[in-house]
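For this view, one protein chain was removed and the others were kept in their places.
Which chain is which? They are A, B and C, in the order written, and residues in each are numbered from 1.
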Amino acid sequence: MSGKLKLDSRLGQHLLREMLRIRRFEAKCVELYQAQKIRGFLHLYDGEEAIAVGVMQALEARDAVVATYRDHGHAIARGIGMGPIMAEMFGKLEGCSRGRGGSMHLFDRATRLLGGNAIVGGGLPLAVGTALADSQLRPGAVTACFFGEGAAGEGEFHESMNLAALWRLPVLFVCENNLYAMGVPLEIAEADTDIFHKAQAYRMPGEQVDGMNPVTVEVAARRAVESIRAGNGPYFLECRTYRFRAHSMFDAQQYRTKEEIGRWKERDPVARMQAWLLESHMMTGEELAAIEAAIDAEVEAAVAFAEAGTWEDAAELERFVRMDEVPQ
Amino acid sequence: MSGKLKLDSRLGQHLLREMLRIRRFEAKCVELYQAQKIRGFLHLYDGEEAIAVGVMQALEARDAVVATYRDHGHAIARGIGMGPIMAEMFGKLEGCSRGRGGSMHLFDRATRLLGGNAIVGGGLPLAVGTALADSQLRPGAVTACFFGEGAAGEGEFHESMNLAALWRLPVLFVCENNLYAMGVPLEIAEADTDIFHKAQAYRMPGEQVDGMNPVTVEVAARRAVESIRAGNGPYFLECRTYRFRAHSMFDAQQYRTKEEIGRWKERDPVARMQAWLLESHMMTGEELAAIEAAIDAEVEAAVAFAEAGTWEDAAELERFVRMDEVPQ
Amino acid sequence: MNDPAPLRMTYREACKQAIRDALIRDPRCFVMGEDVGRYGGCYAVTKGLLDEFGPERIRDTPLAESVIAGAGIGAAIGGLRPIVEIMTCNFSLLALDQIMNNAATIPHMSGGQFAVPLVIRMATGGGRQLAAQHSHSLEGWYAHIPGLTVLAPGTVEDARYMLAAALEDPNPVLIFEHIVLYNAEGELDPAVAAVDIRSARVRRPGRDVSILTYGNSLPKSLAAAEQLAGEGIDAEVVDLRVLRPLDNATIFASVARTRRCIIVDEGWKSGSISAEISARLAEDLFFELDAPIRRICTREVPIPYAAHMEEAALPSTAQIVAAARELVRPQ
Partner (left out) sequence: MNDPAPLRMTYREACKQAIRDALIRDPRCFVMGEDVGRYGGCYAVTKGLLDEFGPERIRDTPLAESVIAGAGIGAAIGGLRPIVEIMTCNFSLLALDQIMNNAATIPHMSGGQFAVPLVIRMATGGGRQLAAQHSHSLEGWYAHIPGLTVLAPGTVEDARYMLAAALEDPNPVLIFEHIVLYNAEGELDPAVAAVDIRSARVRRPGRDVSILTYGNSLPKSLAAAEQLAGEGIDAEVVDLRVLRPLDNATIFASVARTRRCIIVDEGWKSGSISAEISARLAEDLFFELDAPIRRICTREVPIPYAAHMEEAALPSTAQIVAAARELVRPQ
């Protein structure tokens, strides 16, 4: 169904629901961070939800996902329960990484989420490797590798792009270009600010899409995944987006203006999708209320699950530093 | 004198002489390696002489040079005496690196030769740094950074290209593309085998030239250096060339055919330049004989110098591991 | 001047003042790293310096640790005095080729023709629940590399004055600033305007046992010493400060006096700087020792996120106290 996509109310509401789930989950995380239930770094996906939601639409259970420290959206959209994710941020044993990873390191074997990686660019070589394994053990499976535009500065980015292209590996590179790497604007970090151009340097198909629109992202992702599954090798998607909040929790944001933030907020993927669905009568106010109620309940349940969670026994500290066997 | 170059007999004979000096010097090195006077790795420049000779024509005393482990040609063309170079390969105290570096690590402060670097790609970040210093302390000075096409695979290559381009630093990147990285043919190492294309990914001017012709190289190098000195930032030269011998001393060369080697030898820069000068009457047989005699004498003198050299006192082993002062 | 009141400031502020001084004093000095400018530094150390000194001297770089370090090396060779910031030592692994194969090697390999007067600052350590990829303590590990000077400021005074000494050092210097110490406050003696980077310092003299430590383990060790004093155990606390080259003289003198030794170090135990110190004592002070040498290091695991697990992984005051009791009053 290359490129074509039937945007009916079912799909529309689904995309909105998924983005809203991330938005509300993270809003709650901020509260809980202030309440010191969540500690360490907390990188919000606020404003970028359309990317994870759109791309995951194109993925199947057999596919793998590699994310960054900004990984809540990917974990939720990939289908990991909010409970285990929230428990992870609480540092509880019931967390999706046993409470050892926290916000930056969400792992889930069942859905092949190979972790939020907190080394910028560090996930790309990994994704090349899982794709290499899949090309032999799970023909047709794709590894979706998410990273920010800042990663394009790292040598690991280029080594990974080149090898994936050379070996025609099934990797979907998804660059979440939110124009800033912490406080570094793209113009001072890359000689060529169109990140998708870099794909050309490796003869890899690539395109730049509006990362604020889940439909555009889904269409592009489906086209990319189709090409990859057809054996044409890796594909590069640059999704132009913006983060509405600080890089992590503390950040004076002196590197950008309120006006710029305001302009981008007018393109808020959640608000726009919601308004459009209502205006086009693809969603009634009641339906929206029901969606919101369900999500709020889901978030509350996740918090309750995390609260009820237990602490890993400190005597287990060294467990898994050396594995006794390879989990099957 | 952008691009234009008056190729008279003076220049022609000079280019031939410089290439021949490298060729004869290295031929002697092979003998001495077999005689075990020279040990360790020995990477010959045989076939690639036109590049170092052509590029050095465009450089001045104030400029800096960063080379690789395949650095005899660069050291000789840069004007370091054959004596100190040969002594270095003997491991003598009179060597240009005190006998500590050997063939792969020729250093010379006087001519700003910042070393043969034996980590593929390892010299590029260094060159970016010297260029940064020069841009402030020696306006107009250029750092010429030589590397093989294999270096383009390394992340350090890309990080260096991007930073040099972003900061418009005076670096002349010279890629000696001899089509093989040890036994790895370019096609299986780079998704895009036109290395100069990579410059475009950083909005850096770049071109591909015949690395078997010193005149072509000199013209391109002068054009590049002129652009750099004019403050236009870095410039990328891909010189297509070929190494006539093994990667280092031992190498079955099963990765390429005798035919291929033969075809390239027909383009031998030394033989062609010599023939052309004779045919075009820009050099007489007597002149050639004189040049050869002078070079043979120079090489013999270098060997004598090396033989007469002394061994560093082993008690000095730890000297310079920590410097007492910064040499001025 | 008749001695003015001591100056109170945070370790973070001290780091910043040190950089300001250097930039004012030496035009060859500049700062280069990720987010050192607009963002003000990932730990806010360089906040305000971009406005004060401009983009030529406070250089925001792309995310590219290898070329950041390598360009620093080249710039140092070229005559500048770079202060390179690698955000945290966790990311410095991406720059290790440049640090070991170039910075630490070129002076010796070139026969002394080129020095690399480069300073690289990095944040280090755990204790902020930043999990496995942001909590390494690699300073002791770096101290293995010949050619480097490795500093670990554990006091506001060292944070304030070590940088100037590092910039005087013709060799590449790594400065490891502990993330937990940035908010620590301390007093600066107005009579002191410089520190050396050759010697360890006795921060608390004592007779019964020597506690050798550095960085964020220093406050833990001093707290332990206080507690031990209440029990009649008089512990001496030695701040190593300089992890390479180690100051054997001060270390040996202290241990020779107390004849008992505990080494506290936030690195992983196996192959830690504590191991090196212990080995030196076992080599050269063997006959002066009355008791086995104790090492208190970080547990050999990637640091977990959960607070109680991280706490269990890092060295603690309680561990130091217990070890001291055991050494001084063996059952």
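As a working rule, a residue touches a chain if its C-beta (ideal position, glycine included) is under 8 Å from a C-beta of that chain, and two chains touch if they have at least 3 such contacts.
Computed from a predicted model, the values in this text were never measured in an experiment.
A.B. asks: Decide which residue listed in A:105, A:198 or A:222 touches the omitted chain of the complex.
C.D. replies: A:105
A.B. asks: Touching the hidden chain in the complete assembly: which of C:27, C:54 or C:146 does that?
C.D. replies: With C:27, C:54 or C:146 as choices, the missing chain is touched by C:146.
A.B. asks: In the whole complex, not just what's shown, which of C:118, C:273, C:312 or C:328 touches the removed chain?
C.D. replies: Spelled out, the listed residue whose C-beta touches the missing chain is C:273.
A.B. asks: Of B:12, B:73, B:91 or B:211, which residue touches the hidden chain?
C.D. replies: Considering the complete complex, B:91 is the one touching the chain left out.
A.B. asks: Can you list where subunit A touches the absent chain?
C.D. replies: Given the touch definition above, subunit A has residues 64, 95-101, 105, 107-109, 114-115, 117, 119, 122, 124-134, 136-137, 143, 155-156, 159-160, 162-163, 166, 319-327 touching the missing chain.
A.B. asks: To test your reading of the contact rule: which positions on subunit B touch the chain that is missing from view?
C.D. replies: Against the missing chain, subunit B presents residues 39-41, 91-92, 97, 99-102, 104-105, 117-122, 150-151, 153-156, 181-185, 188-190, 247, 251-252, 254-255, 311-312, 314, 317-318, 321.
A.B. asks: Which positions on subunit C touch the chain that was left off?
C.D. replies: Missing-chain contacts on subunit C: residues 66, 90-91, 93-94, 96-97, 100-101, 104-105, 108-109, 131-133, 136, 140-141, 143-147, 244, 246, 267-268, 270-276, 278-279, 281-284, 286-287, 289, 291-295, 300-302, 304.
What we mean here is this: only the chains that are shown with their structure count from here on.
A.B. asks: Determine, using the mean of C-alpha atoms as each chain's centre, which chain is farthest from subunit B.
C.D. replies: Farthest chain from subunit B, going by C-alpha centroids: A.
A.B. asks: Any idea how many Å lie between the Cα centroids of subunit A and subunit B?
C.D. replies: Taking the mean C-alpha position of each chain, the two centres sit 47 Å apart.
A.B. asks: Starting from the mean Cα coordinates of subunit B and subunit C, work out the distance between those two points in Å.
C.D. replies: 41
A.B. asks: Taking the mean of the CA coordinates per chain, how far is subunit A from subunit C in Å?
C.D. replies: Centres of subunit A and subunit C (C-alpha means) sit 36 Å apart.
A.B. asks: List, in ascending order, every residue of subunit C touching at least 2 other chains.
C.D. replies: Correct list: 61-62, 64, 66.
A.B. asks: Which subunit B residues sit where two or more other chains touch them?
C.D. replies: 155-156, 159, 162, 166
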